[in-house]
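All protein chains of the complex are present and in place, except for one that has been dropped.
Chain nomenclature is as follows: A and B, assigned in order of appearance, with residue numbering initiated at 1 for each chain independently.
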Amino acid sequence: MLVWSRSGRLVLWALFALVFGVLFLAPLAVILLSSLAGQWNGVLPSSLTTAHYGDVLHGSAGDAVKASLVTGFLASALALVSGTWAALSLRLQGHALRRLLGLLFFIPSAVPSVSVGLGLLVAFSNPPLLLNGTVAIVMVAHFVLISAFTFGNVSAGLARLSPDFEQVASSLGARPGYRLWHVTLPLLAPYLVAAFGLSFALSMGELGATVMVYPPGWVTLPVSIFSLTDRGDVFAGAALTMILVVATLALLLGLERVAARASGS
Amino acid sequence: MSAAAFTGTNVMDIDAAKVRGAGSNVHFDKVSVAYGAHVVLHPLTLDIAPGEILAMIGPSGSGKTTALRAVAGFVRPASGRIRIGATDVTDLPPYERGLGMVVQNYALFPHMRVEDNVAFGLRAQGADRALIAERVRDALGTVGMSAFAKRLPRELSGGQQQRVAIARALAVRPRVLLLDEPLSALDAQIRRNMVEEIAKLHRDLPGLTILYVTHDQTEALTLADKIAIMRDGRVCSHGPTGELYRRPPNRFTAEFLGRANLLPVTVVEAAGGKGFARAALGDTTLASAGRDEKAGDRSLLCIRPQHLSLTDEGGHSNRISGLLREVHWQGELTHLVLDVDGTAVRVSTTRLPIALPEAGTRLPLFFAPADTSLVPEDAGV
Partner (left out) sequence: MSEAAVIGARPARVETGKFWILPPAALLALLFFYPLALIARQAFFDDSGMANVAEVTRVLHSRFFLNALINTVSISVAATAGCLIVGLVLALILAFVPFPGSRFVARLIDTFIALPTFLVTLAFTFLYGSAGMLNAGLMEAFSLPLPPVNFLYSSWGVVLAEVTVYTPFILRPLLAAFSLVDRGQIEAASVLGARPLRIVRQVILPAAIPALIAGGSLCLLLTVNEFGIVLFIGAKGVITLPLLIYGKAIQESQYQVACIIAVINIALSLGLFGLYRFAAGRLGA
């Protein structure tokens, strides 16, 4: 304990509550409130309603939720496979190559998402690789943007894994494939699940690359929230944002459970 | 509890018989290991006989773990060959070497139950179910862990985990068992028990060749048939345990293996035949077991603290005297530190004069020539 006087602590806690309230709590609360607002002309809404949720769910929101979930799932699954594969096979490289490739696998996380979208438009608008206008280009954009995070998470997990496990397995006669499947991957499971969850969440909220490349008929949640608020339909936008937040948090919490079970704690 | 498991059920006897013939020798032939320009193991030539326990001891960084990992196949020698039995394993991957390995932190697979951990090696090698079941039962019985087959590793204590790790290594019927600091993560009390159990294990499985790496000289002295003492990437001495302790070939060995008083002496008369050499410590002439010293050589007379006595009851022929500096009474043992001609000499004794002597008094010390040895002055590597 750094501050011993009670008054000093209370002042600091009040400061914390103020900052936390203004920056973090108020935004979430006000999104929730506005998603339920009927009439809102004064400081607070004069009436509450669930009509916005009904409206968005009867409108195109169902499609947006589906598009986001499918995109998120496929892109995250592909990123998980590719990121895990990359992290595992990177261990077999020499020191210099390992550093270089490790850096290259991280770079997609550093490039602005809009530029990733622009690059895909430029690269894949002509045959033989004509992806522009298809659902696939959205998946690819999300995959590129989240692949670095899965790679990073799995690499971090591998770095924490004691080499003893794999070495003992080898000494007992386990060939590399058997060892990978029965020892390395199960021990990495918590990191794999966490990586999948984080990339799913990132994909669910991705906007920059998606607005560049999305085809009509595959409008993700962030894009449709933007078009709702851009039209001035802010309450429906808030309702859809709440759906996005709840879906993301439910997903993360669910996966956290799975991870806890996988790590056996 | 594991005593019952070790003292011969029928399963045990069969088990021991099967393993008895299985031990192989391990041969290091000029094996060296380097990381870039940094040599961690200088060319090492060493043989571990079938059924022998060789303890490699030395301070950390001495290369002992590197030598073990070279046998396991995790470290590739920069030069030299390693043979296990008739097989040159230098270029074989770890999983084709037929070894069992136990590491300091047990490395039990946390997601597998005890029985699955023990079955791991056999499953990985594609053994059939009946054989796996039988071997798992035997191996768990051998280490006294049969009752814990369905537990997960995290539900076991450290000592129990280490037993399971040993069972896991035994289940594959290894040609050589590699133990890499297997007890250093355990509490002192449990460690003593485990040392005794490993000793029993080896009595029950006498054919099993064991390479035991440790920094703890007590474990080595208790368990090993032979000891190799490592220092700075080289073997600085290698030989049967008792001989290495009684006749240390150099100063480092004398001081690393047990406690030793080393008195600087000058050889007066070389040892001839079975007789003792005579050496001068100041004005005093002492008799000591010698090697090949010549008269006039400077040497170190090695005498263990427990071999020094304050009285001449045993009819000891060597006598020196020193100024008492410190007395530490520890119940069973009393440790004294004396100043003998400027050298601090330690004495451990169970028998004391009726009154504890006080610091500052001059005391005589007696010891038998048979308990001494001469260690070369320019010792070490």
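Everything below uses one rule, namely that contacts are C-beta pairs under 8 Å (C-beta built on N, C-alpha and C of every residue); 3 or more make two chains touch, one makes a residue touch a chain.
All of these numbers come straight from a predicted model, not from anything done at the bench.
Engineer: Pick from A:105, A:178, A:196 or A:218: which residue touches the chain that isn't shown?
Structural biologist: Residue touching the absent chain, from the options given: A:105.
Engineer: Out of A:38, A:54 or A:163, which is the one that touches the chain we can't see?
Structural biologist: A:163
Engineer: Which of these, A:56, A:86, A:138 or A:259, touches the one chain of the complex that we don't see?
Structural biologist: Within the whole complex, the residue contacting the unshown chain is A:86.
Engineer: In the full complex, which bits of chain A touch the chain not displayed? Write them out.
Structural biologist: For chain A, the residues touching the absent chain are 1-4, 8-9, 12-13, 15-16, 19-20, 23-24, 26-28, 30-31, 33-34, 41-44, 82-83, 85-86, 88-90, 92-93, 101, 103-108, 110-116, 118-124, 140, 143-144, 147, 163, 176, 198, 201-202, 204-208, 211-212, 222, 225-226, 229-230, 234, 237-238, 241, 244-245, 248-249, 252.
Everything that follows uses one rule, which is that only the chains that are shown with their structure count from here on.
Engineer: Taking each chain's centre as its mean C-alpha position, how far apart are chain A and chain B in Å?
Structural biologist: Chain centroid spacing, chain A to chain B, equals 54 Å.
Engineer: For chain A, which residues count as touching chain B in their complex?
Structural biologist: Residues of chain A touching chain B: 162, 164-165, 167-176, 178-179, 182-183, 186-187, 189, 264.
Engineer: For chain B, which residues are in contact with chain A within the complex?
Structural biologist: Checking each residue of chain B against chain A gives 72-74, 93-101, 103, 105, 107, 109-111, 120-121, 124-125, 152, 154, 168-169, 172, 178.
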